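Note that this complex is displayed minus one protein chain, with the remaining chains in position.
Labels run A, B and C following the written order; every chain starts at residue 1.
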Amino acid sequence: MRIGVLTAGGDCPGLNAVIRSVVHRAVVDRGDQVIGFEDGFRGLLEGRYRELDIDSVSGILARGGTILGSSRLERNRLREACDNAEAFRQELSLDALIPIGGEGTLTAARMLSDAGIPVVGVPKTIDNDISATDRTFGFDTAVGVATEAIDRLKTTAESHQRVMVVEVMGRHAGWIALEAGMAGGAHGICVPERPFQLDDLCKMIEDRFARGKKFAVICVAEGARPAEGTMPYERGAIDAYGHERFTGIGQRMASELEKRLGTEARAMILGHIQRGGTPTAYDRVLATRFGWHAVEAAHRGEFGMMTALRGTEIVMTPLAQATMELKRVPQNRMDETEAVF
Amino acid sequence: MRIGVLTAGGDCPGLNAVIRSVVHRAVVDRGDQVIGFEDGFRGLLEGRYRELDIDSVSGILARGGTILGSSRLERNRLREACDNAEAFRQELSLDALIPIGGEGTLTAARMLSDAGIPVVGVPKTIDNDISATDRTFGFDTAVGVATEAIDRLKTTAESHQRVMVVEVMGRHAGWIALEAGMAGGAHGICVPERPFQLDDLCKMIEDRFARGKKFAVICVAEGARPAEGTMPYERGAIDAYGHERFTGIGQRMASELEKRLGTEARAMILGHIQRGGTPTAYDRVLATRFGWHAVEAAHRGEFGMMTALRGTEIVMTPLAQATMELKRVPQNRMDETEAVF
Amino acid sequence: MRIGVLTAGGDCPGLNAVIRSVVHRAVVDRGDQVIGFEDGFRGLLEGRYRELDIDSVSGILARGGTILGSSRLERNRLREACDNAEAFRQELSLDALIPIGGEGTLTAARMLSDAGIPVVGVPKTIDNDISATDRTFGFDTAVGVATEAIDRLKTTAESHQRVMVVEVMGRHAGWIALEAGMAGGAHGICVPERPFQLDDLCKMIEDRFARGKKFAVICVAEGARPAEGTMPYERGAIDAYGHERFTGIGQRMASELEKRLGTEARAMILGHIQRGGTPTAYDRVLATRFGWHAVEAAHRGEFGMMTALRGTEIVMTPLAQATMELKRVPQNRMDETEAVF
Partner (left out) sequence: MRIGVLTAGGDCPGLNAVIRSVVHRAVVDRGDQVIGFEDGFRGLLEGRYRELDIDSVSGILARGGTILGSSRLERNRLREACDNAEAFRQELSLDALIPIGGEGTLTAARMLSDAGIPVVGVPKTIDNDISATDRTFGFDTAVGVATEAIDRLKTTAESHQRVMVVEVMGRHAGWIALEAGMAGGAHGICVPERPFQLDDLCKMIEDRFARGKKFAVICVAEGARPAEGTMPYERGAIDAYGHERFTGIGQRMASELEKRLGTEARAMILGHIQRGGTPTAYDRVLATRFGWHAVEAAHRGEFGMMTALRGTEIVMTPLAQATMELKRVPQNRMDETEAVF
């Protein structure tokens, strides 16, 4: 069998572990040939790839980033490719394609699949917001990094009698904020799924100060927004990459808390350190299992599917289902902690 | 409501997180009173306890060990207590008892429950071998510590052209060996569930050396044993605490590999560093959720049950079911890696 | 002997290790009495203190922050105190005072010393910028945190073909930027001691991209400033606490690099995670030795001095000397790497 593999979208700890696992299972155990496309779908479209043997994936299990490179998806070019998918597949003699990526990548994977390319997807997102899988690799590492930051900020917040606002990743889903906030013992947690009540947040902090606990740490997802009327808020300037710049919610909240409480408040924007570097053991295991099962699915001819974690098992689930809707933090998870505002 | 909490059995990262969570949910949110028994069931039997308020659990979320202390179970004394359970419960005015512990503790919890004490158990085991829950807290931390050790040993094994055998915890179940072995990229993994074939292990190492990879790392669970006839093996002396001493499987395997392969081989026994110290974020979240749900179950009057993780949800499951049989590594998990021998 | 100890100024990993060491040496070995003033000099001036025995410092060696609390110095109040120093000393029956703090604290310590209070100082600064000591505790931890961040950002910068600017602490001295930059393998390092040449920085990045290395990481001290004419620069708004807000050098540099290079560039402001949390082993040892030697100096009657590291030895050095001038990165240290711009 000849299997192509590619990584697309943002960095995510565990990408290399998936690639390594695909090669180990396919080349070593199954006698397949594996080729790796460079820079995501771009390498696929431009026919840029290299063969991956066992030595080419030596020592990458614990390494962040992706040895194959990544790139943003250009949908128009991809659509063209879909129109010539069969010719394309034959030219590369691909028996299976394993794209590793997030929601956009999996949507593209589905397009390719619909166009006749034999695709087995591997879901990837720091944010843990892909439906149909209990968890995605990279998430545990991100939560770990954010938790360590909260641990460190707590002692300094306490020493300085300060409010610290930690802004973590999560534009549409608050999983990192929720779990890092719980793991770090943040006093407040704000997620995109529930517009936060700044008044309640202020009251909680005032109560703490009144009880002699003269510090607080708030963990806020970048996508969290104030409930209407509780805090002045307008979207900041949007840069060329589609992000609000300089004026993230963390910084705004700190300014507002300082103003209201008369207490020093500072923001810490964790940013990209959440998505780079060595993956945790959890993420390495999950990524390795995903790679193994993707190869097996290819051999069974289960295409148009992606790997998913359900409980303790890896199962195959239709790509369509995975990209249907975002997995957001449900009400019952927010109820499990008194810290969500 | 008046809730008693105790920790029993061996150390496990996350114990304090459960205690803290019980207090937060019960005292702060529910207005309950929480008392903590000292040194496990011993404190319960001897009436040694202290009240736990919010300040008494401040700053313990990330701390290893248990602020309540622990002790080994004395079954006879416990049986006596069961005979006077009702008197006992009334004396302490206990509305609910939340014992946190492993298989022995949960069995004891069931005895108490059968005797009429309103019990909600919280499962705890480094080894992840309790049925009825997908995972237990402490396990992720142990796997993380073992993985970091393997990461470090790999570079030194490579520099010294050596075989390194890492012995990890797991008397009856090989979960830590399996997951740390996969996460660390160990070349061989040996678990109690499958007697290992030393010949195959030797052949794999020889193949590596022949390919120019002049080192190997083997991750072996303390309870792993050779398949009959593949390696001389007799049980070592059993000490007062019931353990084989000086001559664990790691050391024996290293000696045997050195003899057979003519290559330097060393054993590293990870031991107790796997079960102490700061829990990972994953374990803190799981422990916190267990504590929260235990309190809720008590309020709903769901006694004779314990908390369990199923997929992404915390559910309640009968204590009876939890202690029925050990959760061992199943065949399909071993098949997911070529490294299990 | 009756010894007072206090911590003043910003948080710094190792403060608790000094306090613990003072108590161990003084109380356990020497039979002294130790009192700890709360919230820095404020506790001294207001007579708020508690006795510190061996149990009160149990378990704090590895903990960030300070169990005594800290506060900003109010010079006027301190001057008043100096006028009544002798009465003051007698009231508290202090035989020695050990203030642990940075430049401001040591200057205050000198005032107290000149006024007749028997003072032995312990220098503390994350920034490592106190003359007369080779190193200060806290610095190694800060460099470690910053290095780990650079390690993580490198893989994500590479995956995203981006320039990442990491802003680290160091208003007046670039020690953290220099050492974290070297340890993390940053491609550019900017320190307050040398106005940076943005043109040269751009050229280096362009050369990298031309060579196929399509990413770069720049480590910049918060106090670094562009050489005149190389980059538009004006000081930002100064907030109530004397800091420029929203518009640190990291963010400005990233914007400017993005504009000039046409490449995506992002800033990461490390901020307070550098100064909180568990100290490294190095910092714990240094802090412990400082505490030990401070007590010994008090017993020898060497007042008006502070502890200092010289090579491998702890020596006593006059407070006057310590605060005379800032220790800045010298030319020869910058010459040791081609990365300083």
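Everything below uses one rule, namely that contacts are C-beta pairs under 8 Å (C-beta built on N, C-alpha and C of every residue); 3 or more make two chains touch, one makes a residue touch a chain.
Remember, it's a predicted structure, so these values are computed and weren't measured experimentally.
Summary of contacts with the chain left out: across B:R48, B:K203, B:H272 or B:R300, the touching residue is B:H272. Checked against the full complex, the one of C:A180, C:L201, C:L257 or C:V340 touching the unshown chain is C:A180. Looking at B:R48, B:R75, B:R152 or B:K203, the residue that reaches the missing chain in the full complex is B:R152.
Residues 20, 24-25, 28-29, 58, 61-62, 134-135, 140, 143-144, 146-147, 151, 179-180, 182-185, 213, 280-282, 284-285, 288-289, 292-293, 310-314, 332, 336-338 of chain C touch the missing chain (whole complex, contact as defined above).
Seen from chain B, the chain kept out of the figure touches residues 10-11, 15, 63-66, 69-70, 145, 148-149, 151-160, 164, 241, 246-247, 251, 264, 266, 268-269, 271-273, 275-278.
The working rule: only the chains that are shown with their structure count from here on.
When each chain is reduced to the average of its Cα atoms, B sits farthest from chain C.
At the interface between chain A and chain C, over half of the residue numbers appear on both sides, which makes the contact a same-residue one. The distance from the centre of chain A to the centre of chain B, each centre being the mean of the chain's C-alpha atoms, comes to 29 Å. Here the CA centre of chain A is 34 Å from the CA centre of chain C.
For chain A, the set of residues that touch two or more other chains comprises 151.
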